[in-house]
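So that we are looking at the same thing, I have put the structure below in structure tokens.
Just one protein chain is left out here, and the rest sit where they should.
Here is chain A:
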Amino acid sequence: MERENLLTEPLLSVRGLTKRFGSLTANRSIDLDVRKGSIHAILGENGAGKSTLMKMLYGVYKPDEGSVEIDGRPAELHPPAKARAQGVGMVFQDFRVVPALTVLDNIALAVEKGWGLRRRQLRRRIVDVSAKYGLAVDPDASVWELDLGQRQRLEIVKVLLMPGTRIIIFDEPTSVLVPQEVGAFLDMLRRLREDGYGILLITHKINEVLAVADEATVLRSGEIVFRAGQGEELAGERLIAAMMGDKTLKAVSRTAGGPDEAPAAMAVRGASIRGDHGELALEAFDLDLPAGRITGVAGISGSGQRELAEALFGLRPLASGTLEIGGKPMKPGVRSFIEAGVTLVSEDPVKESVVPGFTILEHMALDGYPLYPKGLGVDWSRLRAELTASPEAAALSVAAPDRRAETLSGGNIQRMVLARALIRRPGILIVSYPSRGLDIGTAYTVQRQLLEAAAQGAAVLLLSEDLDELFKLSDRLVVLAGKRLLGPYRPEEIDQAGIGRLMLKGESA
């Protein structure tokens, strides 16, 4: 798409922005312009310094060096209240909303002033903005009832209604959307651009950048390594190359599976699972996990993924139906499942799989390695030697054995938990969102490890919100929608849009 007058004066212009945390330089002399009526994409892997930069632009961090100009005049953005007063709005990845309140209440809290509230007037403003930009959201719905896409629309409406907003920062906005919603989201971005907003789009999805961005800046290790748009053509391969640097990426893809009639390591028949509040989460489904195959599970988040994973690991009893492993019906209780060779990587390892004060070695001993007795205790040095020599731990670059979990980042914990699950050589591996929070390079490593586990005969159940990942790895795909489990489908016979339709509407689509 050709657009004229790309060289309008910048609304926001930063020069030489630098931010250090101790000895680490998170951002080094960043120059960046956000222009009126233009979309500027910021690309980079995890840890490239994108979020530090955004937090400086939104005033959360105070830059150590560098200058900021708004409309050509020097400006101060720290703290966030100042950034907002100058018209900088931010749509966060983790939404800043109160689930117990209604949409209107949440917006009133953020947008209005004073103690009173003119509800009718505010409601009209919400409805107007929603209609103008196609941001359908019901002002009277409680936020806890909304799905992630709706919550994001609430956030955007909120930012648009804040007085004086001219620059909007989107932090990984499409990570919470299903494929069907992404198109509408990009349309909305274009409409905002037409209305003269300056947009900063942080993302790692190249396709979206190519679809809407006027300019792109690539960050790596806290520095700008590539710019495109101003004279330079936006080209996908060049952006990827700039993001990855000299790391060469071996693309991951599965080799087409062997005969389809692999024996089922786990077989579920007529099963129903209840959610936390006793409601049915999944109704009357059958599921086979064939040995040596990866079964992918797609679905909008909150469609029963957690319940399914917990039930197949024995954490959550089946409300009805049968579950057999290796042809034998399972006794209830996690212990018998573990003994039968089932391993679970939970969807929130930071919360569910980690003792903050324990070291990595202790976590490995808790659940993973067999323990070798030494006197009355445990042979820690042997355990340490095994961990250090483990190819899985090396491939996933797990942090040093003596690091305590509370000092690790989310991505580090994710890698440790994955390595621990793989080290057990499980017969049945249930993995929830394995590449969540990992950069592309590490995500590829994780994906290769999963393929490797399957090649060695493990039955893998892969729950993921990333359709690319599911299509790349899965031999069979099932879809969770409307309390039903649909499929299996063969990835060769269905495309992403087809899966997306099933996720949204179930089988009637």
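Heads up, the rule we're going with is that contacts are C-beta pairs under 8 Å (C-beta built on N, C-alpha and C of every residue); 3 or more make two chains touch, one makes a residue touch a chain; residues count from 1.
The working rule: contacts and distances are computed from a predicted model.
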Listed names "Chemotaxis protein CheY", "1,2-phenylacetyl-CoA epoxidase subunit A", "uroporphyrinogen-III C-methyltransferase" or "Nucleoside ABC transporter, permease protein 2", with the criterion being the UniProt name of the chain not displayed: "Nucleoside ABC transporter, permease protein 2"
Hidden partner chain, touching residue among A:K62, A:R119, A:R335 or A:K374: A:R119
Among A:D105, A:E181 or A:D439, residue touching the chain not depicted: A:D105
Touch criterion as defined above, residue of A:A81, A:L376 or A:A389 at the omitted chain: A:A81
Residues from chain A at the interface with the omitted partner, ascending: 80-81, 96-101, 105, 108-110, 112, 114-117, 119, 277
